[in-house]
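Below is one structure, written out as structure tokens; the observations come after it.
What you see is the complex with one protein chain gone and the rest in place.
Labels A, B and C are assigned to the chains in the order they are written; within every chain, residues are numbered from 1.
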Amino acid sequence: MSFELVVAILIATVPLLVIFPSLFALTTWLERKALARIQNRRGPNKVGIPCTRIGLFGLGQPAADGIKMLFKEDIVPNGADRLFHLLAPILALIPAMLVLCFLPLDFSFVAVWDESIAKDIKAVQGFALDGAVIFFFAITGINTLSVFMAGWASRNKYSLLGGMRAIAQMISYEIPLVLSAVVVVMMVGSLNAKEIADAQMGWNWYVFTPWGLAAFIIFFIAALAETNRSPFDLPEAESELIAGYFTEYSGFKFALFFLGEYISMFAISGLAAVLFLGGGEGPWVAVYPWLAVGWFLAKIFSLIFVMIWLRGTLPRLRVDQLMAFAWKFLLPISIINILISGIAWHLREQGAAVTAGVWGVSLGILYVTAVGLNKLNRANVKPREYKYAE
Amino acid sequence: MVAPNYELIEQDGLETSLLEVSMGPHHPSTHGVFRMDVKLDGETVVDLKPVFGYLHRNHEKLAENMSYLANMPFTDRLDYFNSMTNNWAYALAAEELVEIEVPERAEYLRVIMAELTRLVNHVSLVGFFVNDLGALGTPLMYAFREREKILDLFEEASGARMMCNYFRFGGLRCDVPAGWLDRAREVVDQFPKFLDEYEKLLCENEIILSRTQGVGTLSRELAINAGITGPMLRASGVAYDLRKVDAYGIYDRFQFRVPYGEVGDCYDRFMVRMLEMRESVQILKQALDGIPEGEIMGKAPRVFKPKPAEVYGRVEGPKGELGFYLIADGTPKPYRYRVRPPSLINLTVLRDMCLGQKIADAVVILGSIDIVLGEVDR
Amino acid sequence: MSFLGGGIFSGMAVTLRNFVGSYFDPDRLTTNDYSWRPEGQLPQSAGEYPREEGEQLSDATTVTNYSRNFPMLLHDGGDNPMDAIRCVACQICERECPPQCIYIEKDYGEDGKFIKRPAVFDIDVSVCMSCQICVEVCPFDAIVMNSQFELSTPNRFDGLLLRREDLLKSNGYYHRIHPEEAAQRDQRMAEEKAAKEAKKKAAAEAAKKKAEEKARAEAEAKAQEETGDKEEEAQ
Partner (left out) sequence: MTPEITFWVLAFIAVCGALVAVVRRNLIHGVFALMIFFAALAGLFLLLLAEFIAAVQILVYIGAVGILLLFAIMLTERVTGDDGRSIAARGWFWGLAAAVAVFVFLLLPAIQEADLPESAQSIQPSVKELGLKLMAPYVVTLEVLALLLTAALIGAVAVAQGAEVNKKEDSDDA
């Protein structure tokens, strides 16, 4: 293995391992701050530079939290499976970190001094794999195991319930997640993340087409469920299961879970950006190639902000409603969406009139399907009129 | 609903054992130190046993060993969200013992305080309830912002925000400070605007609708038989409100309506409270307009030593009928003192409402009952 | 619900409005910045919590003119507050206190005679529930509510047991923390005092009159007696 190759591998991977965990710290701060503002609080605003009174809007909070987590006692419940209790958070982190390499974050601009290294970097990047998207889904699926492991190993009934919920939920929502990605894969004719992003150059983002929009919404909802975000945070439902599968975790093991969860959030938002939002495309990217990374991260962050916003707004679903939503609503509509996009693909480039017609009809079909499925599933649920006694 | 006799479920030759979970005494959503021993079949509740008493403070026996007045601050601590209505119920009972006339201004202020308390209770209950549904505290924070304004009013009037200890036998401890009524009017005028926002946030939310409708249905018959009172009874379709029935104080002078539901599920209980807040605002506006100047204390004896008698004083508290039963024996201490706590009595139907529901619903149903453990355990 | 997911979107609109609004409209904020030190400094250690009177008054948002926290004993000024203490150690508050957190011992002089003031007056603030019953039952307006709420201490036994010296505050301080209430109380006291004095005066006059009458009666009686004596003598 040549020295250049080692350098290339390092350049291709190390930024991922540095950027995302530090973004994780920033995101915890952002989430707390945004949630606080949504709730009309101030959020963290005291912790800044140590030994001074400079608050820096509480930006020191993640560091303080990290230090606290490190020094907390690591408690393993009596009778728990010690090995699995230890392995679960690690297993939660590994796939989360692993899938990051399937996001088309091209750092080859770093190697300005050597053309060949830039070439090597391109050769070892994970997203250039032919089946990058499939790999992404395959490896995210492993996350389920870690959740189950944690739930089972803790020997706590809440943990176990949380773990069971997590498995059911993650498996169910993986299907609409993959099916909505299929739309884009069909359109591009490739599973390569780089090619998918390149196919959307020139503002041809898939989110701007009816089927793409529907797929994006389905993808986003399923992504919320996959990453256990509100309103699908049932596995860690605080008001029901204390903290779900990580009830018995403390200290750094808990921090690892937390880290894994946020990295999964980044990864899945990144995939959404690749599939529907044009990857790293944005103004001035052609002039400054490194801006692509910036735009990509900006898209990830705007998706994450929406996640935080939803978390600040919505209560959570119930288990049966959650499953019904996946199987009776998202699944049929994503299958119909695939059908529509297949037809649309065949009718492409046939003039503006045909395109407009296809768009109109597909929008209509999708909306009617959604409304119909909603009526079918929630027939009895509607606001009521109330009477008054004088 | 008849409880199915589950011990070991046998189904298609498969034997499944039940999962017993002890939710509480410290659990994020048991509203205090309360425990639900739940038996689960998967996630479905097949049996539930409420366990309480962790917060027992010997309230009734304590009251029998101190003077009538000295017990007043302890009534604050029954249902610590609604100290004003607790005070009122106790004062009503004691006033009946010695037959004191309450001055006009004091009566108006009592109504104002009680209705402000109702706003505080309902608005934060709705917040807690949605919190139990899984919202991350956002409605609760909005509710607390409004609650804070009303608590500021309480602090100005009585000196304390929650443990007001403001009512006295025959009137109120002191008059409200100058300008208080204007500030109260401002808060009351602002409140409907907040309610609009609150309703927009919650009342049409599809997730809340499907989480609460058809969950924890309490039938009219069971509600009446179990002695349920307050918004919970009205949600089950009985328009029974002590403010109308007893018309204690001067409630007969105000125009207000009593909303009631039909189904008796969590959604009805939630909505009845939302609608009641609007009616409370109406009462408050009328009371603030009509309040006269004048004395604040009636002619109460300096030493409270009632003749032997038995009385029962009750008010429509925010949680239901709050009653105080007193037996006087001619000494400065009550011979027997008994509280009818609405929280405890409303809690008795918890099991009936939870059977067959999911575990997540059990939490929501508990939240919709609106209990305060200080009152349940006393 | 006009369209699919409409309720969720209207809810999100509300939260977004609050998110943006919280930056521009301070009225929206649920909490206020908690800083009660005059210079905005936070205490660096437990010993730095304020002990001086008036120190907690810098923040208008947490301590209003009407708030009450724990009782204090009033004195009417002077170099030695114990000389001007209003409390006469009658122990009514001790009897009436619902959680029974007051402990009083009467003061006796060297000659064993009761001086009208407490030798020991302790309030256990870890027990006190700030109910103000003691203030209401006090016939001498000697005990009123303080609004000092920052009583953190490194010692939970002695630190939370307020002694007579900790409780003694001047009437001026009372006027500063609760101006309206203090003014009312002073007015009422003055009225009561005036009434009392008037009553005393009346009583004194009545007594004088009575005494005069008595004197006259006595004189008459004496005169009568004398005459009687004389008569007796004469007989």
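FYI, contacts are C-beta pairs under 8 Å (C-beta built on N, C-alpha and C of every residue); 3 or more make two chains touch, one makes a residue touch a chain.
The model shown is predicted, which means the values in this text are computed figures rather than measured ones.
J.: Just name the one of A:Leu30, A:Ile167, A:Ile343 or A:Val361 that touches the chain not displayed here.
T.: Here the residue in touch with the unshown chain is A:Ile167.
J.: Considering the complete complex, identify which of A:Ile121, A:Met149, A:Val183 or A:Val207 is in touch with the unshown chain.
T.: A:Met149
J.: Who touches the missing chain here, A:Ala64, A:Leu86 or A:Leu129?
T.: With A:Ala64, A:Leu86 or A:Leu129 as choices, the missing chain is touched by A:Leu129.
J.: Quick one: say which of A:Ile38, A:Ile139, A:Met187 or A:Ala344 touches the chain that got left out.
T.: With A:Ile38, A:Ile139, A:Met187 or A:Ala344 as choices, the missing chain is touched by A:Ile139.
J.: Residues of chain A in contact with the chain that isn't shown?
T.: Given the touch definition above, chain A has residues 1, 81, 83-84, 129-131, 134-135, 137-139, 141-142, 144-145, 148-149, 152, 164, 167, 171, 174, 189-191 touching the missing chain.
Quick note on the criterion: only the chains that are shown with their structure count from here on.
J.: Which chains make contact with chain A and with chain C at once?
T.: In this structure, the chains that contact chain C and also chain A are B.
J.: State which chain is most central when centres are taken as means of Cα atoms.
T.: Of the chains present, the most centrally placed is B.
J.: Could you please state the distance in Å, as a whole number, between where the Cα atoms of chain A are centred and where those of chain B are centred?
T.: That gives a centre separation of 42 Å.
J.: Please compute the C-alpha centroid of chain B, do the same for chain C, then give the distance between them in whole Å.
T.: Taking the average C-alpha coordinate of chain B and of chain C, the gap between them is 33 Å.
J.: Where in chain A do residues touch two or more other chains at once?
T.: In chain A, 38-41, 312-314, 382-383 touch at least two other chains.
J.: Can you tell me which residues of chain B touch two or more of the remaining chains?
T.: 138, 141-142, 145, 201, 203-209
J.: Quick one: in the complex, what on chain C touches chain B?
T.: Against chain B, the touching part of chain C is residues 1, 5-8, 10-11, 13-15, 18, 28-30, 64-68, 96-98, 129-133, 136, 145, 180.
J.: Applying the document's contact rule, which stretches of chain C touch chain A when the two form their complex?
T.: 1, 4, 8, 11-12, 14-16, 18-19, 21-23, 28-31, 33
J.: Residues of chain A touching chain C in their complex?
T.: That would be residues 34, 37-42, 309-310, 312-314, 367, 370-371, 374, 382-383 of chain A.
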